[in-house]
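Take a look at the structure below.
For this view, one protein chain was removed and the others were kept in their places.
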Amino acid sequence: MSRFLNFDTLSLHAGQVVDPEYGARAAPIYQTTSYVFPDTDTASSIFNLERGGHAYSRITNPTVGVLEQRIAALEGGSAAICTSSGMAATFCGITAILEQGDHIVASTQMYGGNISLMKNTLPRFGITTTFVDPTDTDGFRKAVQDNTKLIYGELIGNPGLDILDLEAIAKIGADHHIPVMIDATFNTPYLCRCFDYGANMTVHSVTKWMGGHGVAIGGAIVDGGNFDWGATDKYPTITEPYAPFTGINLWDEFGPSAFATRIRAEAMRDFGPSMSPMNAFLLLQGIETLSLRMDKHLSNTMDLLDYLSNHDQVSWVNHPSLPSHTSHELARKYLPKGAGSIVSFGVKGGREAGKAFIENVELASHLANVGDAKTLIIHPATTTHSRIDADALVAAGITEDMVRLSVGLEDVADIKADFENGFRAAKRITKK
Amino acid sequence: MGFRTRQIHAGVTPDPITGAILTPIFQSTTYVQPSVDEYLSKGFTYSRSGNPTVKALELKLADLEGGVDCACFGTGMSAVLAVMLAFLEAGKHAIVSDVAYGGTYRLSTKILSRFGIDYTFADTSNPDAVAASVRENTALILTETPANPTMKCTDIAAISEIARKIRAVHAVDNTFLTPYYQLPFELGADVSIHSTTKYMDGHNATVGGAVISKSDEHAEAVRFIQNSTGTIMSPQVAWLTLQGCKTLSVRMDAQSASAMAIAEFLEAHPKVEQVMYPGLESFPQHELATRQASGYGAMLWFEVKGGLTAGKNLMDNIELWSLAENLGSVESLITHPVTMTHADVEKAERDRVGIIDGLVRASVGLEDTDDLINALAAALEQV
Partner (left out) sequence: MYFDVGGKQVFATTGGKPFDNSKPTVIFLHGSGLDHTFWGLHSRFFAFRNYAVLVPDLPGHTNSEGPALTSIEAMGDWLNDVIEALDANDVSLVAHSQGCLVALEFASRYPDRLRSVSFIASGLATPVNDVLLNAAENDPEAAIAMMLGWGFGSAGHLHQGPIPGNSMVAGGRKVMRGNVPDALATDLKACNNYKNGVGAAEMVSGPIQVIVAGKDRMAPGKATTELIEHLSDPDVTVIARSGHMVPQEVPDQCRALLKAFIFSNNPAT
């Protein structure tokens, strides 16, 4: 092999060495807690970060390792670490470099869990966040403070679907020596490789499109390997000696994967948000068909956008692929294959009509997840964003009539037929 | 090494690649061969023919049973089927315990009989009855001891002697006592059958079966059927069963001790007509049960005074005990064989072998003995 492999090949092969003992073609499920060392020298080498290897499945596991390396390969990152959930990935990423007194600049349009983490939880530990509208690129620059250590956003905002101008945001980060971490769950590396536009780390809820079947919760944090931690003294967790490993200097020793190594050495060891081997195996099966599924998600999405835009029970439709969307140009730039399979729309008749719609569709499942192979719908104001106060709700771009749709892989004619039932029920409510 | 050591370590070595202390779950259909010339050099080609995780369980069970080889199956019934297909053919005859599990009875009378195999259902607890059933073409004697659900015991050595004389295979279903309490090969049997679903797994997590052979010749015959019919165990099931086996003896001892206490409680209870548990002195074959096994197991049955109606009443009202099929798990289960496990056996046949309408089968689990007895006492109160 003398050239870089392409996406579909990597999604099938990257990170897996065919089991050398038996030749098993599928990655074995290493459902084990611990590993027997051949000798003490090997044991001490692994513990002292002198060689790769496995000691205890909280830190690393061979099956999880295959998934990690596959995700790193697909993202073009220097290293990936899988976690028990997407939120755990975000938490590990933040705590690897921030501490009491530090500050984050983040987008207002994010998954409710991300907002809650930064608005409610991190302040308890002295980390504060300034939230900026994702369409206000210059607002990110203005929000940077002396103690700002991280810029954070979702490439495709949730639920307004505004697209970050990633290149411009990355430039702001680079100008201030601040890394840019992007939640890339909605785009996946198939639609956009964020490191190509200057992002420094990505986080994923691999529960969603990456896994694709709604069978396992999981997260990943990917180190882009492209941030110069040594350029300032702002990041002592990366550039100063780390006592638990005999004063290791991660930046000197691991360079491009210093950030990921910090998470491995600290978060996975001390917090322990590990992914289970069985979940890693299930998620690997999903990733093998990532591009095939994404293409179908996108074609169904385009079909439904056409259907919804022309439906007289629909008051508005929101998706970056629509020319009317404020982020349409950015979507064409960063997401040329398509801007994801999340659509939001308003049902004429407001809150009650929206509720009637959701209660009368049968094929689409009413639940709080996205990125399943099955079509999902939800009413954000009463579910995913229910713990956020009214002002933040408006800032997050959520209206009471909003239905969020995660377009699945069903035959699109069946999805439309199902929606017709919902719209008829919504119409009856409106007439009363 | 002793049983407790072997139930943990037999068949399992640390993964040579990573050192993983547990055998990985090789959820893989196929195996990449190093080269054409080295085909099969790593031992595996296709997971129907062999799988490293399943292999670990097979090695363990062969070791525990004292056999040369073990083949694992998708279910206990597949294991029974494999034994019948391995040692019988059109024109052959088998003698099967007349209190065999309902599924075995169904397999014999409704399916394999269509392929020209003859069966005699004999009271294997009586060696004379077995000897009287022997024909010129008898090739297999299949016994089950203690039998399900009557708890009737078969003298393994006596039947093995009959089988030896007529050059038939004696297969013993050893599910109820497991090799921890009973070693059929030491008593002369040729093949041992298990539903691993029961005590081997022990946690109601999997369905599986195993056939262990004492000789290479028998092992090859079983392996050939396993590969040809494809009735294999999945790697996930094998892995879970491997974990269950590690506590087999501890569970057996604790559950059997509870069973003894429960049998004594029931025997003394005024509303109970009769109790059958091999550990009770009153058990008709108590001497045989004590002689050929080192424990009595955790299965028993009893009849409530008032017969079927009273028994149903008890099962409908009892708490803690689950009304469910299966046996051998850590959860205590209670079953009504006439309507559940043995519904396929005709009434006349049931009555003949002693599966009376009021028979309530109890699989004693690992809960606190007092809690199990209290639950029975409360339910009997309402009868």
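For clarity, chains are labelled A and B in written order, and residue numbers in each chain start from 1.
Following the convention adopted for this analysis, a residue touches a chain if its C-beta (ideal position, glycine included) is under 8 Å from a C-beta of that chain, and two chains touch if they have at least 3 such contacts.
Small disclaimer: the values here were computed from a predicted structure and weren't measured.
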Requested in this report: List the shown chains that the missing chain touches in the full complex.
Outcome: A
**Report entry** Sole residue of A:Gly23, A:Gly225, A:Pro320 or A:Gly397 that reaches the chain not shown, by the stated touch rule
**Finding:** A:Gly225
Requested in this report: Since one chain isn't shown, list which residues of chain A touch it in the complete complex.
Outcome: 1-5, 10, 13-17, 44-45, 48-54, 60-62, 64-65, 68-70, 72-73, 76-82, 224-226, 228, 230, 245-249, 252-257, 260, 264
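Criterion: only the chains that are shown with their structure count from here on.
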**Report entry** Residue numbers on chain B that touch chain A, as the complex places them
**Finding:** 14-22, 24-34, 42-44, 52, 239
Query - Residue ranges of chain A in contact with chain B within the complex - result: 18-38, 53-54, 62-63, 278, 281
